[in-house]
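See structure below.
For chain A:
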Amino acid sequence: MDSLTFGAINIVVMAVVMWNIPLQFIPLMIWLERKGAAIIQDRIGPLRANIFGIRLFGLLHTIADAIKLLFKEDIIPNHVHRLYYVMAPFWSMTVALVPLMLIPIASPLQIGAHLFRFQVADYSSGLVLLFAITGLGVYGTFFAGWASNNKYSLLGSLRSSAQMISYELGMGLAIVAVLMAYQEISVSSIVEKQSGMMKLFHWVVPLPNWGIFLNPVAFVVFLVSAFAETNRTPFDLVEGESEIVAGYHTEYSSMKFALFFMAEYAHMVVASIVMATLFLGGYQIPYVTTEQLRHNSHYALCAILIIIALLCLIAGIIVYKRAKAYGMSFAEKLGKKEYFVISYLLFAAALMSIFLVPLVVQMRFAALPSQIIVAALQMMALFGKAMIFLWLYVHVRWTLPRFRYDQLMNLGWKILFPVSLLNIAITGIVISFT
Partner candidate 1 sequence: MQKMITVNINNQEYEVQEDCNIVEACDAHNIPLQRFCYHRYLPVDGSCRTCMVEIETPQGMMVTTACTTKVKPGMAIYTNSEKAVAAQKSALEFLLLDHPLDCPICDKAGECLLQDNYFDFGRYDFRRTVARYFKGGKALNAGEHIVLDQERCILCRRCIRFFDEIVRTPELGIISRGHESSISLFPEKFIRNPYSGNSADICPVGALTLKEFRFKQRVWFLKKTKSICTQCARGCSIYIEHNKNTVWRFMPRENPALNRVWMCDRGRFSFNKLHEKRIFTPLKHQEEISFNQLYDDIAELLKTRRSGEIAWVVGPFSSNETYYALKTYCGDNAVCLMPPASGERDDLLMLAEEYPNAQGATFFGLQTETAPLIDKIQKGRIAALIIVEMDLFNLRNDSFAQCLMENIHKIPLKIYLTAYRDETVARVDYVVPVRTYAETNGTFINATSLLQKACQALVPEHPDIDAACIALYTIATGARKHQRRYSDASEMYDKLRSHYDELRSFQFNQIPEYGIALNMPKRADEPFKGIHVDFNVCSTAKPLEES
Partner candidate 2 sequence: MVKIVRRPHLAGMRKLYVVEILGGLLTTLAHVLRNLFFPEKLPTVFYPENRKAIPAAYRGRHRLMKREDGSPRCTACMLCATSCPAFCIHIQAGEADDPFKEKYPVDFTIDLLRCVFCGLCVEACPLDAIRMDVPLVSFAGYRREDVILTKEILLQHENADYAHAPGYNPHRPLSVTHGVHYINFLKNIK
């Protein structure tokens, strides 16, 4: 196999994987959003959808929603501009899915003479391309609002354009500071740079060499801007149902509406992964480099097992507590035992993982398996970091109220913009002295 064929296969495989990651995250995020809202507001959350009495903690609601939206009548009102009206949801969704193609999710595998990258395109100025594509997202919203030919939709999309353009500025300048710190513009190189310990003025600081520690101000600015870019609370003036009905997607129904909805969550997933990549070291495990891990892959596998055991234990406790508390009075048929069975299975899985640890410690792996184990651990690390941001999105949404429009603009132009400018200057000064 020549390197060109291998590269093509690599790209196709990774494109499919990367395309699917946000799509798989969307139903999970919808579930997380609804359950998160419920749990923050002292409620139970969706629980009633079931198949033969099996409920899976409300996960089936997402499937029910999808089925409902698929079979709803797809209305195109008479007063809309048909081309842009139909194009807008697809535009939003496409733009939301593309940026992930530039993100590496693990360090490359050495297969024989070829290098298998966990990344679709290792583009040398990938970061710039990434933000260029993200910037197109505003058109989806704007097409929808303008084509709907409805004043509320237009107001929503106007707000959205103004907001996105304002915050892109702060975001871009924050990125400039980050790039200065790394002195790199390729995404994979940025991730590579974040391995190991942080060095400041030739002293080693006991912190991983992550963007968040190198440039905390840029991180905060970027985080806030990312919320604004994804139109999430507290920056959801675009939808603001108490003010402008539902904003730009007032006139949409059925799967077109669902596409907007999914695009928002895809945006969130992408933004979280980008933030994890730029500021939390991407797929890097703190304090250890990829090389060190590859030499001690049995420990890496142990770590995977221990993490699985811990997660299963916590999940098991949560499920068991629920099974006890609800008394399953609402359940029928198989559902009567469902929560108990699932919690026991989780406990069993945790026990199994723990029992496997002593066996694994004594094992030694060849080069390729050890690389795969490390890649798996790195992917877990990346998605774990992304999950932190995803939960933050949900957490913030159910905590903070919506900004007023003038507050929004003040924050964007009078605070974030000067702060990031100042940050660039300070970063430049610091870099010139090191």
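Here, a contact is a pair of C-beta atoms (placed from the backbone, for glycine too) under 8 Å apart; a residue touches a chain by one contact, two chains touch by 3 or more; residues count from 1.
Per the selection procedure, all candidates are chains of the complex that A comes from, given by their letters.
Nothing here was measured: the structure is a model prediction, and the numbers come from that model.
Visitor: All of these sit in the same complex as chain A, but only one touches it there. Which of 1 or 2 is it?
Guide: It is candidate 2 that touches chain A.
Visitor: In the complex, go through chain A and note every residue touching candidate 2.
Guide: Where chain A meets candidate 2, its residues are 36, 39-44, 317-318, 321-322, 324-326, 329-330, 395-396, 398-400, 415.
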